[in-house]
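In this view, the complex is presented without one of its protein chains, the others remaining in place.
Our next item is chain A:
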Amino acid sequence: MVQKLGQLKETPSQTAGPYVHIGTTPNWAGIAGVWKEDLGLGLVGPETRGERILVKGRILDGGGTPLKDALVEIWQADAEGLYNSPQERRGRADPHFAGWGRQPVDGTTGEYRFETVKPGRVPYRDGRLMAPHITFWIVARGINIGLHTRMYFADEESANAECPVLARIEHKVRVPTLIAPRAVENGLPTYTFDIRLQGEKETVFFDI
């Protein structure tokens, strides 16, 4: 008789629905007094090391309309390339940098904004360095399972050129969907990362 592996199945995903903010950012959603502050709204403090940047953008559906009910979470290394996680065994990350952020998109404009720092480089599984990147996770009404993607930095041309993950993308015309251009807004370096759920310029999403 063949032995059974005894593995369980992952709980199936379901859409976050239109009211994900009730449970994830209740104060922002107008449900005051349940808890003091919403998690993930601030990544940086005065003592955080590294170059301050603003990351902003919109999430566009297949008709080109920005989503107004989405929730965006980001996860990134600190300026030295270390993650603020117990699973990080290469060193100790900046204790003044959360590494994780959560923002609802604006209910009118559909824009999200994160004030953060530019991440350092972290290694791929074989030790080669990946280009600096921020991991994104997006949920909203109509998205049956959360979407994983990455934002890369347009001013990191040489690092992007040798990034083993970007190199995995066979359709080179799609690589620019992951690269955010840099500008300056109110004196702060600002990267604009629009995420397209469908269409010719559909963002590359990852099955990780």
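Assume contacts are C-beta pairs under 8 Å (C-beta built on N, C-alpha and C of every residue); 3 or more make two chains touch, one makes a residue touch a chain; residues count from 1.
As a working rule, contacts and distances are computed from a predicted model.
Think of the chain that is not pictured: of "NADH-quinone oxidoreductase subunit L", "Glycolate oxidase iron-sulfur subunit", "Rhodanese domain-containing protein" or "Protocatechuate 3,4-dioxygenase subunit beta", UniProt labels it "Protocatechuate 3,4-dioxygenase subunit beta". If you put the hidden chain back, the residue from A:Gly42, A:Gly62 or A:Pro95 that touches it is A:Gly62.
Residues of chain A that touch the chain left out of view are 6-24, 26, 29-31, 33-36, 39, 61-63, 65, 67, 69, 73, 75-77, 83-89, 98-100, 107, 122-125, 130, 133, 135, 137, 139-148, 150, 165, 168-169, 174, 197-198, 202-208.
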